[in-house]
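As you look at this complex, bear in mind that one protein chain is not there, while each of the others sits in place.
Order of writing sets the chain letters: A and B. Residues in each chain are counted from 1.
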Amino acid sequence: MSILHVYAYLVAGWLLLGGAFGIARSRNLIHAVVCLSIAQSGTYVLLIAIGYQSGASPPVFGGSTPPDVAAHSAVVDPVVQAMTLTDVVVAATVTALLLALAVQVAKRHGTLDPDELTSLRG
Amino acid sequence: MTRRVRLIVFAAAAAAVGVLLVVTVVGMPPFGNAFHPYRDVAVAAAIAHQTANVVSGVNYDLRAFDTLGEETILLGSVVGAAVLLRPGREERERTEVPEDEPPLQAVRLVGYLLLPVTLVLGLDVVAHGHLTPGGGFQGGVVLGTGLHLLYLAGGFRALERLRAVPPFEVGEAVGTAAFVAVGIAGLAVTGSFLANVLPLGTFGSMPSSGIVPLLNVAVGMEVASGVILLLAHFLDQALRVERR
Partner (left out) sequence: MALSVPVAVLAPLAIGAPILGACLLLTVGRRVPRRLVDGTAVAVAALVLALDVLLLVRSAGDPAGHLATWIGGWGPGSPALGIALVADPFAAGAAVIAAALTVAALVYTWHYLDSAEAHFHALLLLFLAGMTGFVLSGDLFDMFVFFELMGAVAYALTGFRVEEPTSVQGALAFGVVNSFGAYVTLTGIGVLYAQTGQLGLAPLAVALQGRPPGAVVVGGFVLVVTGFCVKAALVPFHFWLDDAHAVAPTPVCVLFSGIMVELGLYGVFRVTTVVFGPVLPHADLQRTFLVLGTLTALLGAVLCFLQRHLKRLLAYSTIAHVGLFTIAFGTLDPAGTAGAALYVAGHAATKSALFLVAGSILDRYGSVDEIDLHGAGRRARVLPWLMLLGGFALAGLPPFGSGLGKAVSEEAVAEAGAPWAPALFVLVSAVTGAAVLRAACRIYFGLGSRPDKDTAPLDTKGSEEAEVKGLLKRVPATMLGPLVVLLAGGLVLGVLPGVPQAFAEAADHFLDRAGYLASAFGTAAAPAAPSPASGWTTSGVVLGLVSSALAALLALAALYRDRLPGPSAVGRRIGDAVVARLRGLHSGHIGDYITWLLVGVALLGALVGLPLLAG
């Protein structure tokens, strides 16, 4: 087994942990929300990488492909692509919600720095 | 924790999780391998239902229930953003928004030229979701963001003339409800929620793959409305809401 067999998976793990690192050291909540999106992009990379098959074509058949030919051609996994699409929607909408919350935090607290938000303790 | 302590604890924990991730992925089937049992049956099932875009076949037929959940997340988030960005008690919404600087002539020209093209493209992506890459979600995003070319080309007032919020709130709810309604139709006709109730048509032709195009349209309507509403709430919050 060579490094290339796991490289894409390692990239996914790197993004997940890198996003977490960004949140841990963040000084700005907008930055933290974007770091969360980075962590999530690790899941896109992982899912798409899992579905890849060397030499296979996309799982979308042109209008001219007869169905019996389509059934026998090698394609990459469409299931993970569908999952990724769902994941993207989740990411976009959750990010929007969190940014809306960040807008209100900035208004009500006058700051976006997590170090200065001290009203929920103990 | 102080910043320093936090980063030290983080480094230790992340190292441990990193080890866990590495030993896990090393044991996984290697990148590019041919072991995809779900794919094998999913492609066959999608072709049996005359769906040329197998990803759409998975999203709107085999695993349509996931997509229903996903559209409900979108609905919930848009409603949530509306709630979170509503003016507080000590705030109010201005009725008149100050006219911003007119955009560059070139931007206006390109914006107004691209607007119809983008909207047509969005409709095309929705309508051909079962045949070519794309679908209700992708097309809906093109439609929803494309409309905001108006904002770039004509400013907030031009956008507002064409984009009253209430119809899109209805459009969003109706799109989601239509998805559930298609599901109930399946229940009524075949006994299974979201089962196909339409003729399957011919592989690769425009009327094909049963309920997939119908669900694409429902999702396209919901997503386009949802994106427009999301942006409207953020724009209102930035441009309209002020302290009393």
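Keep this in mind: contacts are C-beta pairs under 8 Å (C-beta built on N, C-alpha and C of every residue); 3 or more make two chains touch, one makes a residue touch a chain.
Keep in mind that what you see is a predicted model, and the values were worked out from it rather than measured.
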Neighbouring displayed chains - absent chain, whole complex: A, B
Residue among B:164, B:184, B:206 or B:238 touching the omitted chain: B:184
Residue numbers in chain A that touch the chain omitted from display: 12-13, 16-17, 19-20, 23-26, 29, 32-33, 36, 39-40, 42-43, 46-47, 50, 79-80, 83, 86-87, 90, 93-94, 97-98, 101-102, 104-105, 108-109, 114-115, 117-122
Missing-partner contacts on chain B, residue numbers: 1, 3, 6, 9-10, 12-14, 16-17, 20-21, 23-29, 35-42, 45, 61-66, 68-70, 72-73, 75-77, 79-84, 86, 88-90, 169-170, 172-174, 176-177, 180, 183-184, 186-187, 190-196
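Definition applied: only the chains that are shown with their structure count from here on.
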Centre distance in Å when chain A and chain B are each reduced to the mean of their C-alpha atoms: 15
Chain A to chain B touching residues, read off their complex: 1, 4-10, 13, 16-17, 20-21, 24-25, 49-54, 58-67, 70-71, 74-79, 81-83, 85-86, 89-90, 93-94, 96-97, 99-101, 103-104, 107, 115
List of chain B residues in touch with chain A within their complex: 3, 6-7, 10, 14, 17-18, 21-22, 25-26, 28, 30-34, 36, 38-39, 42-44, 46-47, 50, 52-55, 57-59, 63, 66-67, 69-71, 73-74, 76-78, 80-81, 84-85, 88, 131-133, 137, 203-205, 230, 233-234, 237
